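Missing here: one protein chain of the complex. Every other protein chain is in place.
And now, chain A:
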Amino acid sequence: MSQHAVRPTPASPTPPGGHLLEVRDLHIEFRTGEGVAKVINGVSYHLDPGETLAVLGESGSGKSVTAQAIMGILDTPPAHISSGQIRYQGRDLLGLSEEQRRQVRGKEIAMIFQDALSALNPVFPVGWQIGETLRQRLGMSRADARRRAVELMDLVQIPGAAKRLGDYPHQFSGGMRQRVMIAMALAMEPKVLIADEPTTALDVTVQAQIMDLLADLRRDLNMAMILITHDLGVVADVADRIAVMYAGRIVEHADVRSLYRAPAHPYTKGLLESIPRLDQRGGKLSTIRGLPPNLMRIPSGCPFHPRCPYAQQVCVDVVPHDLVLGDGRTSACHFAQEVRDDRAR
């Protein structure tokens, strides 16, 4: 923590009331029999009311772990939050008791997961599962909870909602299941919705429908959304800002347009170049060489240096700080300017 204790706050200036949700210099370790894996190494990001932040990264980059830490559903042990803050409406969630955190879950911050089939309980009807939150948290009667469940299922555009209330998760298609998941998350009208790879398990056409639905709901209900994904294609239309994660750190943080136009971190650049493009058919698809680091032995200096085409000696020796590039952009790269201006590559 000490090596990057001072870190400029990225992106837009803090609004008068503070950010809606703010993660500050979060460090999380997983302590297992084989050793300590440093999964989150100083992550900071924030979310303002009504905006969508995309958190992008490969599997193992720590994007889901950060989200679970915000929700307070991380299994501790093996996880251990060694330092940092998660501030929601000015309160540090990490300082609250379990009971106080439970009150925040679902009501203030809700979450939807990647694989809706395993994320829904297989032995209860979907209407019951949506209504459970209302009955348990708001003390609604069975009949009221059922009525509200139908409304919520209508809201997420499940056809014939009233008839499907008694159906079980396995009786729905993948897309419809994810809609049930979304309806359940919206039950308490949360101010923040965390969507953890909501479309990864779905067909491409269904992916687009779910992303559209999420974008519409976010606008209509005036929620803020954290969209976790490894798919750059998914975020372009939906997100306002993007935070790119690598080895438990945010390596680049920018608004969507500037990030796509001119990435300022070699990792982001690599990700963008590895998307197949129709106008470059026949050529060899470029990839990022090597593999993500083992989190028990993160490379010295910049953790990306073994895979980086820009790497110099300084990258091996010194951990790069977040470089502020203007327009609220930051990049944790010693050569951020050069990478951004290097359009030729």
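What we mean here is this: a contact is a pair of C-beta atoms (placed from the backbone, for glycine too) under 8 Å apart; a residue touches a chain by one contact, two chains touch by 3 or more; residues count from 1.
One rule holds in what follows: contacts and distances are computed from a predicted model.
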According to its UniProt record, what is the protein name of the omitted chain, chosen from "ABC transporter permease", "MucB/RseB N-terminal domain-containing protein", "Chemotaxis protein CheA" or "Sodium:proton antiporter"?
-> "ABC transporter permease"
Which is it among A:69, A:93, A:110 or A:315 that touches the chain not included here?
-> A:110
Kindly state which of the options A:26, A:47, A:71 or A:295 is in contact with the chain not pictured.
-> A:71
Given the contact definition stated above, which residue among A:79, A:94 or A:188 touches the chain not shown here?
-> A:188
From the listed residues A:122, A:139, A:159 or A:326, report the one that touches the chain absent from this view.
-> A:122
Going by the touch rule given at the top, which residues of chain A touch the chain that is not shown?
-> 68, 71, 73, 102-107, 110-111, 113, 115, 118-125, 132-133, 136-137, 168, 170, 181, 184, 187-188
